[in-house]
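Showing chain A:
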Amino acid sequence: MKVALFVPCYIDQFYPQVAIATLEVLEKLGASVSYPEKQTCCGQPMANAGFEDLTDPCNTIFIRQFSGFDYIVSPSGSCVLHIKDHLHSSANHEETSQIKKKVFELTEFLTDIVGVKHLNSKFYHKVGLHQSCHGQRGLKLSQMSELIAPDFSKPQDLLRMVEGLELIDLDRKDECCGFGGMFSVSEEAVSVKMGKDRVADHLQYGAEYITANDMSCLMHLEGILRRQKSPTKVIHIAEILNAGL
Partner candidate 1 sequence: MDTETTILDRKTSSDHATLADKFNLDEPRVDWHDKTLWFIRKKRDKAASQLQEWEQLRAVASDIKNNVLANLHTYLLAFERNAQQNGITVHWASDAAEHNKIVHKIIEKTGIKQVVKSKSMLTEECHLNAYLKTQGIEVIDTDLGERIVQLAGEPPSHIVLPCIHWKKEEIGELFSHHLGTPEGNSDPQFLTAAARIHLRQHFMSSRLAITGVNFAVAETGEIVVCTNEGNADLGVQLADVHIACVGIEKIIPLRKHLGVFLRLLARSATGQPITTYSSHFQKPRKGQEMHIVLVDNGRSKRLGSADFRNALKCIRCGACMNTCPVYRRSGGHSYHYAIAGPIGAILAPGLDMKKHADLPFASTLCGSCSNVCPVKIDIHDQLYKWRQLLAQNRKVGITKRVGANTMAYILSHHTLYTFAGTAGRWLMKYVPFIISNRFNPWYKQREMPKPPEHSFARWYHQNRNFK
Partner candidate 2 sequence: MSSRDHILEVIRKNQPKGLPLQEIAFSDGEPFDKISKFTTVLESIGGTVIPINEWGEVEAYLNQRFSTEKRWVNLVPELRNLAPLADFTEDPHLLENVMVAILPGHFGVAENGAVWITEELMGDRALPFICEHLALIIRAENIFPTLHDAYTHIDKSQYGFGTYIAGPSKTADIEQSLVLGAHGPKSLMLFLITET
């Protein structure tokens, strides 16, 4: 299958190791992966700030870069959700609608499309799984605590396949980390308080690493951890799955 790698703009610029890990995981599992080199951004930062009407150029670039693949895979729940919900083009309806059907976040791609049941990954650490909101409630990557419905979790299922990984409990399994894009600076006090509370929840159960589907959440939590001079680190789920694979 022909897979296109969709790398969120801030991962491209600040966390390249996450994109490298995503690429390597996909290749090791047998996918033929291309990286459309002129991609930029899905448009979410502007759209969430109220400026969806400024995202036409981003949409045009995205459609041009990602047409003609079997699947488009990204290590980001929120970016994938944005494309699914908001990608639009006045000219190119068919292509747009095709792309929306083919775009996947990494863990849902591995679970639903590749059907991964077993991984040779090794990560001998205590890990806390942070449920990034857009992936969880938007893409339904795992069940949300609000609903009275059966439990499931695609990222958790994959992490349980990793040798040596000990998944910790949490008091609040799916409370938001407080990043929220521009919210992280425009409502700094609440954003940081939310992040500190998430960090405290992970630390009280001994997390050596905090992982998630979204690097934006982890960037925010890492900022707090490092300010607290905590030895606990953040790591994207792609990097864990790639470890020892």
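Regarding selection, all candidates are chains of the complex that A comes from, given by their letters.
Just a few scattered comments:
One rule holds for everything that comes next: a contact is a pair of C-beta atoms (placed from the backbone, for glycine too) under 8 Å apart; a residue touches a chain by one contact, two chains touch by 3 or more; residues count from 1.
Note that the structure is a prediction, hence the values are computed from the model and not measured.
The candidate from 1 or 2 that touches chain A somewhere in this complex is 1.
Chain A contributes residues 7, 9, 11-17, 19-20, 23, 35, 37-41, 43, 45-55, 57-58, 61, 133-134, 137-138, 144-149, 172, 174-176, 178-197, 219-220, 222-224, 226-227 to its touches with candidate 1 in the complex.
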